[in-house]
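A protein chain is absent from this complex, but the other protein chains hold their places.
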Amino acid sequence: MAEGQVRVLVLSGPNLNLLGEREPDVYGTDTLEAIHERLRRRAAALGAEAECRQHNGEGELIDALHAARGRTAGVVFNPGAYAHTSYALRDAVAAVSLPVVEVHLSNVYAREPFRRRSVIAPACRGTIVGLGAMGYELALEAVVRLARESGGG
Amino acid sequence: MAEGQVRVLVLSGPNLNLLGEREPDVYGTDTLEAIHERLRRRAAALGAEAECRQHNGEGELIDALHAARGRTAGVVFNPGAYAHTSYALRDAVAAVSLPVVEVHLSNVYAREPFRRRSVIAPACRGTIVGLGAMGYELALEAVVRLARESGGG
Amino acid sequence: MAEGQVRVLVLSGPNLNLLGEREPDVYGTDTLEAIHERLRRRAAALGAEAECRQHNGEGELIDALHAARGRTAGVVFNPGAYAHTSYALRDAVAAVSLPVVEVHLSNVYAREPFRRRSVIAPACRGTIVGLGAMGYELALEAVVRLARESGGG
Amino acid sequence: MAEGQVRVLVLSGPNLNLLGEREPDVYGTDTLEAIHERLRRRAAALGAEAECRQHNGEGELIDALHAARGRTAGVVFNPGAYAHTSYALRDAVAAVSLPVVEVHLSNVYAREPFRRRSVIAPACRGTIVGLGAMGYELALEAVVRLARESGGG
Amino acid sequence: MAEGQVRVLVLSGPNLNLLGEREPDVYGTDTLEAIHERLRRRAAALGAEAECRQHNGEGELIDALHAARGRTAGVVFNPGAYAHTSYALRDAVAAVSLPVVEVHLSNVYAREPFRRRSVIAPACRGTIVGLGAMGYELALEAVVRLARESGGG
Amino acid sequence: MAEGQVRVLVLSGPNLNLLGEREPDVYGTDTLEAIHERLRRRAAALGAEAECRQHNGEGELIDALHAARGRTAGVVFNPGAYAHTSYALRDAVAAVSLPVVEVHLSNVYAREPFRRRSVIAPACRGTIVGLGAMGYELALEAVVRLARESGGG
Amino acid sequence: MAEGQVRVLVLSGPNLNLLGEREPDVYGTDTLEAIHERLRRRAAALGAEAECRQHNGEGELIDALHAARGRTAGVVFNPGAYAHTSYALRDAVAAVSLPVVEVHLSNVYAREPFRRRSVIAPACRGTIVGLGAMGYELALEAVVRLARESGGG
Amino acid sequence: MAEGQVRVLVLSGPNLNLLGEREPDVYGTDTLEAIHERLRRRAAALGAEAECRQHNGEGELIDALHAARGRTAGVVFNPGAYAHTSYALRDAVAAVSLPVVEVHLSNVYAREPFRRRSVIAPACRGTIVGLGAMGYELALEAVVRLARESGGG
Amino acid sequence: MAEGQVRVLVLSGPNLNLLGEREPDVYGTDTLEAIHERLRRRAAALGAEAECRQHNGEGELIDALHAARGRTAGVVFNPGAYAHTSYALRDAVAAVSLPVVEVHLSNVYAREPFRRRSVIAPACRGTIVGLGAMGYELALEAVVRLARESGGG
Amino acid sequence: MAEGQVRVLVLSGPNLNLLGEREPDVYGTDTLEAIHERLRRRAAALGAEAECRQHNGEGELIDALHAARGRTAGVVFNPGAYAHTSYALRDAVAAVSLPVVEVHLSNVYAREPFRRRSVIAPACRGTIVGLGAMGYELALEAVVRLARESGGG
Amino acid sequence: MAEGQVRVLVLSGPNLNLLGEREPDVYGTDTLEAIHERLRRRAAALGAEAECRQHNGEGELIDALHAARGRTAGVVFNPGAYAHTSYALRDAVAAVSLPVVEVHLSNVYAREPFRRRSVIAPACRGTIVGLGAMGYELALEAVVRLARESGGG
Partner (left out) sequence: MAEGQVRVLVLSGPNLNLLGEREPDVYGTDTLEAIHERLRRRAAALGAEAECRQHNGEGELIDALHAARGRTAGVVFNPGAYAHTSYALRDAVAAVSLPVVEVHLSNVYAREPFRRRSVIAPACRGTIVGLGAMGYELALEAVVRLARESGGG
């Protein structure tokens, strides 16, 4: 791929389809579609392309990560509540050998204890937490730069 | 909706499709279909309607809860073994903003330690445990009354 | 006893005498006497009889459970905060060989961690949590039906 | 009540009736009656009145706390070993809506691990530990001042 | 007291009044009264006297232990399920400065985990577990011998 | 079925479709298809038949186990990372009442702590760990022999 | 065997050969040989025979328990510090199918935390703790009576 | 020193310099200087002298405690958040051999779990918690009386 | 301040002065000064100003945070190893009432267990982990945007 | 050694000499000698030789593993209950640098919690659990194949 | 004994007979015999005598410690992996009343978690860890000096 054509998968997990409607004091009032739109614009500004998907099922998220191999240069991944228990998603992240940056919208460290642990984080390159929709944007920039550093774009 | 038309989703999780065949000393000899039939009759007696579904997949259960928004006034929910680990279902329950009453057929407190903890319970209005198929019926009455109290039916 | 004469003990533990005055946002505004009155009416409607008592002392609650043997067909039991520590009450429930359904007014799973564990629950037939005074009523129905199933009324 | 007439309940729990005789190297040589006498004098000096009671039974202590509502402006409470396990007493303290200051004679933090935790403390206004009989006196002053601040005396 | 007149308190806790009726496969078919009768005979054979009491209330058991000071030379104590949680009874045992031997009828180490821990044991001279009613007899002999060794009889 | 016609389900879970590509130092260089082919040959040599499937979704694995009832005489099951958390799969294994032998390719006891625990193992007949693709073969032999012992083939 | 000929193995574990010399404030001043002599006399008085052995090695203690099968009617067993960790000795006790009573000289519940747990106790009939050499004697009586109850002598 | 000249160090730890500005709903609106002024007046009334200091650094607090030896008769010590982790401060308190009374303004038992444990408390004479600035005053009185009791003033 | 003049404190904790020399495979080869220089340039590009400091002492870091009040609009904070234990720094972050974004260079979730927990994170707005020096840059952008959103610049 | 001459040590630990007599519902009715005989036959069929030993002592098992170096090509090892605690045996397995496959007859994951953990497993190549005497046979095949793969036979 | 004749037992536990052959990157390339030789020379230089032994069996190590009483003035003890579990060896060390210094060749704190805890260390005078064979030498010097300080040589 030419440098301007880095493609990044933006993958969101369970319940994130309800963003903007669900507990807005916790998760903000932006819909996921609005966030996706902003990410596509920012990707373009970075000379890249954002492919945005959301699934509620763990198996479908694994499939989506597998499918990212070869087709994209990295992943921005918000695993939602699967972050706390899904060793299968952790293995999928480890298996795809792409730079993956995990994102959580809310400050999970300031909420219930179970939210403080991501079993997926050790398999990711990095994690951005608590910065709302802006976290997706910063993660997108990070993945693009990591992909370019490793010659992926 | 008029008062006589409260619709309640009765949602059952993994392995409950085997009810009546699977470990009958633990779970009883009623099939799920027989229970559904009784619930529909009792709902009618309460001037309500029971919509009964079962899924083995976590993602499909999340989808079913999401779909209950707007269409139903509350949920009777037996999450089966997902109760012990699924923070994604807990978030889905919290997200739908309906009265949800959790049901477990067997007395989970008298079985293996892992069954004593429901991570979904904190997001529900209440929980009924150990009363077999009768638990579904009592939960149905509770949801109908809660829905009517809050003007939902 | 004839079927219409099932007698059920409704037994409440420490601090429940203050219901309606104590932390009404948690426990509601009904007084215990008002709940007892409703239970007596509902018992009558079920062709049964509710005998309602409250004690603050652990020893007195044990005595009351012992005294229920032979005289009643089952127990609706709200052990209050003794639920979290009283193995003596658990042993008393196990000793009396009657169907006992535990009730908690508030959703104990959504409160302090210590409230999530009832050491009495494993000795009971079932547990109803979080449904307020309605929980007593549903438990009463459950005990009456369980007593009749086992020929106790 | 006029300011000079703040009444404070001084309530002591199990085994404290043996003070002066029991393990004097841990608990000192003053009898409980001698401490009560000093407290009554100090209360008088503060323009208040100390009503002093001791019970070995958990239920009786709950009754005593309930009875303090309306009759007193606050409580100095030494729950003895019930401090480590009695959620029922904690609920009673929370229920009475009076300033309660917990007192322990010995430095419970320097003794067996189980003594380090008071499940009652979170429901109290404050705690005074390790200062012997003097702890009762300081707690009495604190309760009187807290009661006066909130207009209770 | 002359040697032949050692008096020993045999004190039993909650639910032991139901012995012989309650879960006989666990606790045997002897009633408590039958055991008391055997103990009185064995005490006589040892030139001693057994004073036998049972209480369901924690506070009453504390009172009974306090009352044993001065009047008896030692205590055989079956605290029942209070063994697992009652630091107040532990303090009472420590306070009375008499040889106390703890007895449990069943092998508490082969039952539920919570039964494996007695918080009272550290304050006792010894513990006899799992030997049924015979355990009371052996404990009686032990207390008589300990009392005589220390000149108590 | 005649003895030569024992059918065994070989079921593999999440990420195992990537075998041979994913972390080959941990999981070896054989593809899952190559392993399936070897298993079919070995099954034939044992006079049996191996039906081989792989799914990334937990719900689909439950469905596959349910479908094995009646159609097969036993299951070789590699639950992948679901082994560590899925009580729903454990319940499915318990529900199908067939001999199930769990397989893990790598020595999970020598890897991260979370991999040491299989919540599914207690419901299986046995477990084979750390022997790579050979583990599938040994498990296949075990299931065939167990099925024949119980008359299943 | 005739009733007068019940033979009981008295088996002591590591470091007990140093009794009387080792930490006498904890373990007393009697030598093991002196205790053995007293036990042989008491056995004779009970119409029984005590065979007394001590080993420091875990394997030798297992051998001794195995050898007790068929030759003796029960075992008084002080496993010393192996009590806290030896599942192999626990299995040996379970395997020999004889009444075994565990003895500890000191009150292990009042010492270091690791001494509070015997992994062997669940496989024994009962346990006697803290009564010094008298504990061996009481255990001997218990084993003789248990053996006779079950027709073993 | 003459009795009127007892000097007490009042030592406050990290972030207490922001008192009055920082989270006033938790810590009150008094500035530390205002509290110091009140303490100096109360000390004078007790015939004593209060020397008041605050440091954010752990090493400086250790130095201040060391320097109190010989110069003062006791310490009122609010270690702030160092209370939860600083074994070095605990050792310093133990090393100075003066009566030290620990103070916390807020009721640390009713806040985050980590605040419930003071590793310094076991080395202090006593602890006063939750009584706001009044806690400093009561601690000052306690230190003065303890110092006088031990002849220190 | 005018929008172009947002000042941000970039504060780094213990051992970060050795960056570039210390374990470069973990922390990279950039020196802290080089990172500071890049941050100052990026701040300028964002119309802001970065003030960069590093301290090894916990007390000095607390002082630096206190000093940021009023002078800066937010903080990028790498607390280094203090993240895992320093409740005093957490309190300081909470006390200054500014947006603080925590940064860790390495993926602390993939290292020793103690590095997985930041006690400071709950008091911060967000956290960026594992992205090396790029993490500082992204955090800087986040703080500038958060400051502007809240009108701080 | 020529390929037909692979020698494998089959080593069994404590209490396995009682196989067939001890708890046959758990461990089956085969004696260890019968199993050894079957293993010798199966080894011959594989062109190998099985050398079978059993010891109750931990030290003797360590000696046997040490002696296997140079003389055998691998080990089938049933450590019995030492599996749960013996780090010395784990170190011995690691020290001998041979392929070792651990075997447990019963499904240890479905029994007491302490049986779920083998501290030896991480040092072995693999583990076979719950398949009874058949497990020894499968392990023998595995060791022979592993030895041949690494050129050991 | 004259000063020049202090005899020190150097006792090594399981698997240390394989030193030099076993995992040389962890334990070094010196054989145990070579270390013993160096220790004998260094002992001579200190005017003392080193008696060197190694056993794989726990019981034999206990015997060796018992035999050291009276014959030697102290012990250098490398308990190998028994350090982590053997309370019997701890009791043996406590029983012999000699200065014992524990040695571990590798830095056990930087290896697997189970190696971090020595249950024997609390009964020893001191511990030397991580300094390879030099650790034995330093421990020898320490034991000789401790023995001379206490007049033992």
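Each chain gets a letter, A, B, C, D, E, F, G, H, I, J and K, in the order it is written, and its residues are counted from 1.
Throughout what follows, contacts are C-beta pairs under 8 Å (C-beta built on N, C-alpha and C of every residue); 3 or more make two chains touch, one makes a residue touch a chain.
Remember, it's a predicted structure, so these values are computed and weren't measured experimentally.
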Contacts of the hidden chain among displayed chains: H, I, K
Sites on subunit H contacted by the missing partner chain, in the whole complex: 57-60, 62-63, 66, 85-88, 90-92, 94-95, 119
Touch residues of subunit I, complete complex, unshown partner: 13-15, 17-18, 21-23, 55-60, 80-82, 84-85, 114-115
Touching residues (missing chain, whole complex) on subunit K: 101, 107, 109-110, 116-118, 121-131, 134-135, 138, 141-142, 145-146
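Please note the rule applied: only the chains that are shown with their structure count from here on.
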Any chain that touches subunit G and subunit C: E
Interface copy of D-E among A-I, H-I or B-C, judged by whether over half of the contact pairs recur: H-I
Chain centre separation (subunit D, subunit H; CA means) in Å: 23
Subunit B and subunit K: spacing of chain centres that average the CA atoms, whole Å: 64
Cα-centroid distance, subunit G relative to subunit K, in whole angstrom: 32
Subunit D, residues touching no fewer than two other chains: 57-60, 85
Pairwise chain contacts under the document criterion: A-B, A-F, A-I, B-C, B-F, C-D, C-E, D-E, D-H, E-G, F-J, G-J, G-K, H-I, J-K
